[in-house]
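Let's look at chain A:
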Amino acid sequence: MLKTFTEKLGKTTLRGVEELGYSLALLVESFYWLFFGFRRRQAIKLPSIFAQMMHIGIQALPIVAILAFAIGMMLAIQGIATLKTFGAESQVVLGIALSVTREFAPLIIGILVAGRSGSALAARIGTMQIAQEIDALRVIGISPVRYLMTPAMLAMLVMLPALTFFADLIALFGGGVYSSLELGMSLQAYADRTIEVLKIDDITQGLYKSLVFAVIITLVSFVNGFSVTAGAEGVGKATTRSVVLSITYIIIADMVFTFFLTH
Partner candidate 1 sequence: MTNQTDTQTNAAIEVDDLVTHYGTTRILNHVDMQVNTGEIMVIMGGSGSGKSTLLRYMLGLHQATSGSIKLLGHDITKISAQEMDDLRKNMGVSFQGGALFNSMTVGENVCLPLHEHTNLDENTIQIMGRMKLSVVNLGGFDDLMPAQLSGGMIKRAALARAIVMDPKLLFFDEPSAGLDPVAAAELDDLILRIRKALNTTIVVVTHDLDSTFRIADRITVLDKGKILMIGTVEEVRNSDNQRIQSLLNREARHVEINADEYLKELTGQKE
Partner candidate 2 sequence: MNKDSDSPVKFEIDDEHGYLVVRFEGEIDLYGTPHAREVILNCIKSERNTVIDLSAVSYIDSSGVASLVEGYQLAKNSNLEFGLVNISDAVLSVLQLAHLDKVFTIHASLDERIQAS
C-alpha cells in the first residue's frame, strides 16, 4: 500500500519534472525558430500566424465581450452591495477599475483562451501526432515546432494582451452601466472618475500577466498534444488534461505574479 503510493508519487513527480524540462526545451526551440529560422531557410510564415490570430483573437471577440460585460456588472453589484454597509458606495469605481485591469480581465481571458484555443491546439496536434503527420513533417525536413508551435506562440503573445485590453474596456463599461443605474451617476462621470483613479501601471500589470498566460497555454497545449500516443482516446485525454493544467498554472502564476506586484 505504502509502496504503491510512494511508487505512484515518484512516477508522478518524475513525469512532472520530465514535462517541465520538455516544456522549457520547447519554449527555447520555438523562439530559436522565430529568431534564427531564416538562417536555416525555415523562416516563420506569416499566413499561419494570421490564421492562428484569427482563431485565438478575432473569433473570440463576441464571447469575450459577453463575459467581460457580465464580470463588470458583477463587480459593480458586489462592490456597491458591500460598500453600502460602510456608506462608501461611491468608491465602487476605484474597486472596479483596479480589479478589472489588474486581475479579472487577464484571468478571464487566460481561462477562456485556454478552454477555447488551448484545447483546440492540443486536439489538433494530438490528432496530427497519431496520424503520423508530425513524423511526416519531420521527414520532409520541416521542424514541427517551427511550423506549428512558433506561429501559435506568436499569435497567443499578440492576441492575449489585445483581448485583455478589449476585456478591460468592456468590463469597465459593464461596471459603469450598473453603477450609473444604481447610484444615479452619469456614464460620463463614471468614465472621468475611472480615468482619474487608473494608473498606466494597473493596465500594463494585467497585460504582462496575459503574456505569461499566453506562454503557459501554448506550452501546455503543445506538450500534451505532442505526447499523445494512443489513438483518439489519447487525443481526448490530452485535450482535457491540457485545459485543466493550463487553467491551474494560470491561476497559480496569477497568484505569484500578484504577490510580487503588490509588494
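Note that in this section a residue touches a chain if its C-beta (ideal position, glycine included) is under 8 Å from a C-beta of that chain, and two chains touch if they have at least 3 such contacts; residues count from 1.
Selection rule: all candidates are chains of the complex that A comes from, given by their letters.
On a predicted model such as this, the values are computed, not experimentally measured, just so you know.
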item: Result, touching chain for chain A in the complex among 1 or 2; value: 1
item: Interface residues, chain A side, partner candidate 1 - complex; value: 40-42, 127-128, 131-133, 135-136, 138-142
